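Okay, handing you the structure first.
Note that one protein chain of the assembly has been removed; the remaining protein chains are unaltered in position.
== subunit A ==
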Amino acid sequence: MRLQYAPNVRIVEMPCSGTIDHRVLLQTFEDGADGVFVAGCMEGDCHFLKGNFRAKKRVHQVKKILDEIGFGGDRLDFFNLSAAQGQRFAEIVKIMTDRVMELGPNPLNKSAKKEGGAA
């Protein structure tokens, strides 16, 4: 399976999506990420039973915060994805990169703003 996906994606591995923290997600944007998605296991497949559900709730809470402060929650999303779904992973990466290209660069990233670049 030689799938291609956008090269400007950085993968951060976590032991479980349930370990994701509001602070980590906000930090990524402060550090200049244009978009972030959290990939948790398929519903019902969590080894720790509820990790992916908790991750989803936290991501939605951070989306709310980002909307509230005017940054925009669209730059963040959660997807359920199994390790065997390479095709779906490539699709999601495309969805997110397309969305980010449309939204433009992270407003905190001044150098990208000047250059008019994105993603």
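Keep in mind that, in the parts below, a residue touches a chain if its C-beta (ideal position, glycine included) is under 8 Å from a C-beta of that chain, and two chains touch if they have at least 3 such contacts; residues count from 1.
FYI, contacts and distances are computed from a predicted model.
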UniProt protein name of the chain not shown, from "Methylene-tetrahydrofolate reductase C terminal", "ABC transporter ATP-binding protein", "SRPBCC domain-containing protein" or "Sigma-70 family RNA polymerase sigma factor": "Methylene-tetrahydrofolate reductase C terminal"
Where the unshown chain meets subunit A, residue by residue: 21-23, 26-27, 29-30, 65-66, 68-71, 107-108
